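With one protein chain withheld, the remaining protein chains of the complex are depicted in position.
Letters are used for the chains, namely A, B and C, taken in the order the chains are written, and counting of residues starts over at 1 for each.
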Amino acid sequence: MAGNSFGQLFRITTWGESHGPAVGVIVDGCPARLELSERTIQQMLDRRRPGSGPTSTTRGEGDRARILSGVFDDRTTGTPIAILVENRDAKPAAYAPYADLFRPGHGDITYQAKYGIRDWRGGGRSSARETVGRVAGGAVAGVLLKHFDVRVIAYTRDLGGVRIQGVDLESVDRNPFGSPDPGSVPLMAERVASAKKQGDSIGGVVEIVANGVPAGLGEPVFDKLDADLAKGLMSIGAVKGVEIGSGFKAASIPGSEHNDPITEKGYASNHAGGILAGISNGDQIVIRAAVKPIPSIRRVQRTIDAKGQARELSVTGRHDVAAIPRINVVCEAMVNLVLADHLLRQRAGAGSVSNRGDQPTAGGK
Amino acid sequence: MAGNSFGQLFRITTWGESHGPAVGVIVDGCPARLELSERTIQQMLDRRRPGSGPTSTTRGEGDRARILSGVFDDRTTGTPIAILVENRDAKPAAYAPYADLFRPGHGDITYQAKYGIRDWRGGGRSSARETVGRVAGGAVAGVLLKHFDVRVIAYTRDLGGVRIQGVDLESVDRNPFGSPDPGSVPLMAERVASAKKQGDSIGGVVEIVANGVPAGLGEPVFDKLDADLAKGLMSIGAVKGVEIGSGFKAASIPGSEHNDPITEKGYASNHAGGILAGISNGDQIVIRAAVKPIPSIRRVQRTIDAKGQARELSVTGRHDVAAIPRINVVCEAMVNLVLADHLLRQRAGAGSVSNRGDQPTAGGK
Amino acid sequence: MAGNSFGQLFRITTWGESHGPAVGVIVDGCPARLELSERTIQQMLDRRRPGSGPTSTTRGEGDRARILSGVFDDRTTGTPIAILVENRDAKPAAYAPYADLFRPGHGDITYQAKYGIRDWRGGGRSSARETVGRVAGGAVAGVLLKHFDVRVIAYTRDLGGVRIQGVDLESVDRNPFGSPDPGSVPLMAERVASAKKQGDSIGGVVEIVANGVPAGLGEPVFDKLDADLAKGLMSIGAVKGVEIGSGFKAASIPGSEHNDPITEKGYASNHAGGILAGISNGDQIVIRAAVKPIPSIRRVQRTIDAKGQARELSVTGRHDVAAIPRINVVCEAMVNLVLADHLLRQRAGAGSVSNRGDQPTAGGK
Partner (left out) sequence: MAGNSFGQLFRITTWGESHGPAVGVIVDGCPARLELSERTIQQMLDRRRPGSGPTSTTRGEGDRARILSGVFDDRTTGTPIAILVENRDAKPAAYAPYADLFRPGHGDITYQAKYGIRDWRGGGRSSARETVGRVAGGAVAGVLLKHFDVRVIAYTRDLGGVRIQGVDLESVDRNPFGSPDPGSVPLMAERVASAKKQGDSIGGVVEIVANGVPAGLGEPVFDKLDADLAKGLMSIGAVKGVEIGSGFKAASIPGSEHNDPITEKGYASNHAGGILAGISNGDQIVIRAAVKPIPSIRRVQRTIDAKGQARELSVTGRHDVAAIPRINVVCEAMVNLVLADHLLRQRAGAGSVSNRGDQPTAGGK
């Protein structure tokens, strides 16, 4: 019950179904007097827009964000910020064939099991369209982070098995795959084209880095920074795995190599991914999210209907070949939200009883 | 602030430092009239006891759990269950050499940065000893799960690069590594011996499976079952990554293979890991946690002291070579806690307005 | 931070300023498959509409509630229910004279102190218009309560010093003051007319009763049913006091009289107000809220401006003489919300491990 809010002090609550009248988000706890306009939110929303790349569908969402409260004279007032985006291109009828069918890999069957009813129009609440609210909320969080000189960026690390060989952040926006490695782009294009041709879909890995995060964020022992980041990313529909720093490679690295040496100039390596014992250490935060292939595919699949009878299914209509790169901005939004929340949580208690002065951090970061 | 509670309806709050007088947990929200004794908790605690295997130290913790409230005539009463374990073998003086040193890979430096003070005796709150409270709480959650025929088990999937080749759950308790593959045991023994000889440490991967979980658990869109599992596991100190079902492999599997076909007899595969759209689907839940190597090693490391001066450090004293397999029961405890909480959350709303009757789930699970 | 949500399992989040584009509410955690239409919400909203009685202004709000999510085929789906009401008759310019003045008795000065900025148009978020979201959310809670045969009703117990002499629930809707005592109506009318003539305002006391509440609701020791009711009612802008059952009279009643005798047929009296030790006892729940006079009055008052200079102020424009009876439905909504939340919380744990069967309650209630 009541699982549609995220964050403690900087908290969003999202609502809306894929083919209902609108989707939206309430941002509660945003500090007052930050500059905020619909344009800032729109810019981030535009980055998750479909139809903008080879992996995407052509649904003309044309999302337009409206701010309905919490902003006065282009400044936040400290009251809840309501953002609404109408579902302009909703075509619920297109989903009528699936009204009594459970699409494999989708939440159709589990929503039905949980609630005993489901809005089958485009997946309803389990649709990727739900992420509009996350991104709009993440845009507001981004304004707060920018004020503290924190910058978060997400990029494609792996698309359908094509892995990047290097990271040039300037390149990310210059190709349709969100790749930071120009050399990977032709290979990714080929991979996508091949999947599309086969009526199939592909997954990948998104990497998110955060620069400028001050040391001290994260609340042991359960609300550790990495724990909340893991929750935030894993709560995105298509994500099947999350790792911080060394991640799963930690299993095969000896301690003598994994421990990041602390020097007078900072950490000599970053297996920690910027987080030690659940608290940011001032170094770059590095997280990765594994994204599963889009479940809606043209290729024929086995399933059952509402009566439990075996059926076959080919999902037609407008569907992406990969959640990447549209999902990248969603990952970025979730990281924004976690960092904004922990910034506020740390402000509440830090230095409260006396001047903390210059606490030692590696390399004076 | 206030990050030491976990769960919404079935909630634990833990407390205690490694070398203070005691550690403990409050379990709030446990339903009334469950059978509960200190013995049940003790049995689970004993499984995380050090000194019981080749990867472990010889600290004689001899933990004894005492129930101080919430139980009457061996039954829970619905009031908070306080469990306390004294720190009998505390030797704070052994840590005096590290009072002004930041051990690499440890939370020393981040606790100092966050709080401006730290209890340096054995890592204080950032010590693995903190997990005693989790395990005691997880034991109580286990009693609730057992009542609903849910069974959770954790085992070693990889130890320092030695990966299991198969899973025989009966074997898990019969070797000192928590391995479900008898064939892997000699290799793991060799790996551990080698690391110990070198004054080094190793990491690994723990896999946790849950059987008997009913379809319908998980609260979209943020408190999805996998999101809460990810948070729970990532909140364990040594964990650097979490994945569900296919996990990071999802990146290279096409949708046509990744989608689990739904048949009249159930799902034909389990890439989902038992969770679809954040809701349990009735199939086995499969999760993995990547565990980093123990940071306390004998080998010399570079670090700085409280004044920021470069220093060298060799950590002596009693330290494990690997967190595995002691951490396995901690993972199990966290999964217990998440499932218990979501069972209660689902009970709150499910079928509330009318008899839901036989909702369709794959294979009638 | 983040104080705009109410409830744990049945949770509302409200947003919106008095003279912004709209106000609204998200209802999260409402069980699935309840019948719900815009008409049900509209009916409850209409009861708080201004201009419907002698104590009220003539602002033509004409609120129309739109459901934007969470309902499919006139049934709740278990996903968040977003309800939006446009501010049709917003006249922000009317408030320009108060842009740099702090109206006594209003939140102008405290919002400014807290946030360093405020939306001065009609009080912004501190306006009574904020209660639209509460009432819409309370209407949804009412549907859930009705399913469990719980019925909540609020009425005027005292208006500007005119106290009712008896309670006839049938009368409440038949007079413009929400009074359950027809004999009090002429006196109340006189009291209101007198205040209006003097350019002054009056307060009163609202009594709320809940029938059919099962024994067992309330979560000791902090989330007691009366504690949550007190918070819910005190969170309404104009409320200065809350009491349960005997309330402040308990101070002068001896224990031998105050204790409600338990008989085979039920409680012989109800000083408890239906709640014992924070848990409902099956008897009628009785709560009262003290309502302060409307702070916006025509009579001249002393105040200061944004520069701290002394000023005089006469608030003109459309303002109620009393918050009663419009506030009555807001009180009812808050009680609905608390009871709905606690019904779900109790369902989560109650009888979970075995059939509780016939627990003894007074008089078999």
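Throughout what follows, a contact is a pair of C-beta atoms (placed from the backbone, for glycine too) under 8 Å apart; a residue touches a chain by one contact, two chains touch by 3 or more.
As the structure is a prediction and not an experimental result, all values here were calculated from the model.
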Open item on the list: Under the definition given at the start, what are the shown partners of the omitted chain?
Closed with: A, B, C
Open item on the list: Given that one chain is not shown, which residue among A:G3, A:G123, A:G160 or A:P220 touches it?
Closed with: A:P220
Open item on the list: Touching the hidden chain in the complete assembly: which of A:Q8, A:Q112 or A:T156 does that?
Closed with: A:Q8
TODO: Consider the whole complex, including the chain that is not shown, and state which of C:G70, C:G138 or C:G216 touches that chain.
DONE: C:G216
Task: Candidate in contact with the missing chain, chosen from C:D28, C:D63, C:E86 or C:E130 - done: C:E130
- [ ] List the residues of chain C that touch the chain left out of this view.
- [x] 1-6, 14, 102, 104-107, 109-114, 116, 125-126, 130, 158, 160-161, 195, 198, 200-205, 215-224, 226-235, 237, 240-256, 258-264, 268, 271-273, 275-282, 290-297, 299, 301-304, 306-310, 345-346, 348-351, 356, 359-362, 364
TODO: Over the whole complex, note the residues of chain A touching the chain we left out.
DONE: 8-9, 29, 31-34, 78-79, 144, 147, 220, 344-345, 347-350, 352-354
Open item on the list: I need the residue numbers on chain B that touch the omitted chain, in ascending order.
Closed with: 1-5, 7-11, 13-17, 20-24, 26, 28-29, 31-33, 66, 68-70, 72, 75, 77-82, 84, 111, 114-119, 124-125, 344
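Definition applied: only the chains that are shown with their structure count from here on.
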TODO: For chain A and chain B, let me know how many angstrom lie between their CA-based centres, rounded off.
DONE: 25
Open item on the list: Using Cα averages as centroids, what's the distance between chain A and chain C in whole Å?
Closed with: 38
Open item on the list: On a C-alpha centroid basis, what's the spacing between chain B and chain C, in Å?
Closed with: 44
Open item on the list: Two-or-more-chain contact residues of chain A, please, as numbers and ranges.
Closed with: 1-5, 14, 111, 114, 116, 125
